[in-house]
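Complex shown without one protein chain; remaining protein chains in place.
Moving on to subunit A:
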Amino acid sequence: MPDLQHQTALDWTDHIHRIRAQDQAAFKEVFAHFAPRVKAFLVKSGADLQMAEECTQEVMATVWTKAGMFDPSRASVSTWIFTIARNRKIDMLRKRRRPEPEDLFWGPEEEPLAEDAVVLQQETKRLAEAIRALPEKQRHLVEKAYFGDLSHTEIAEETGLPLGTIKSRIRLALDRLRHQLK
């Protein structure tokens, strides 16, 4: 029985499922929430306003066209949109597609387990709270790493982020997916 917390965590997931079915109203809500965050991320990582505006539109267009590849057992909608924005930023800088691992996603016939998706969304929320609660200095380092001010040699080999639980949930989802792909 989903409690209220599950509901809110799953909210955006439902939107992406509706976008898959070409629901423009759902897309408008996703746009209103995420586009200003994507733009802020791009500006923070060094894009000028004009470039960030154009890039954000492209990122949001990709949310529509790739909605079918979103996997709620491995990522929240924020996570997924972040990866699209990051990739778009790199593609623009390099004028070439960022090297991505082999694609692994559910085909049209199969879906991830609903329970896996619920747990993953909860874990993502917990992680976000844990990051907010980090000591000021450590949180600052994490932000610097993500907004492009630190090179890989300046990042600690052990980042100290509490990723253990979310990582094992994603690992489980990958195992199920691999099994399905066989």
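Heads up, the rule we're going with is that a residue touches a chain if its C-beta (ideal position, glycine included) is under 8 Å from a C-beta of that chain, and two chains touch if they have at least 3 such contacts; residues count from 1.
The rule is simple: contacts and distances are computed from a predicted model.
Protein name for the hidden chain, per its UniProt entry and selected from "Transcriptional regulator", "Cell division ATP-binding protein FtsE", "Sarcosine oxidase subunit alpha" or "Molybdopterin synthase catalytic subunit": "Transcriptional regulator". Residues 24, 28, 31, 35-41, 43-45, 52-53, 56-58, 60-61, 64-66, 68-69, 74-76, 78-83, 85-87, 89-90, 94, 96-105, 124, 127-128, 131-132, 142-143, 145-148, 150-153, 155-159, 161, 163, 166-168, 170-171, 174-175, 178, 181 of subunit A touch the missing chain (whole complex, contact as defined above).
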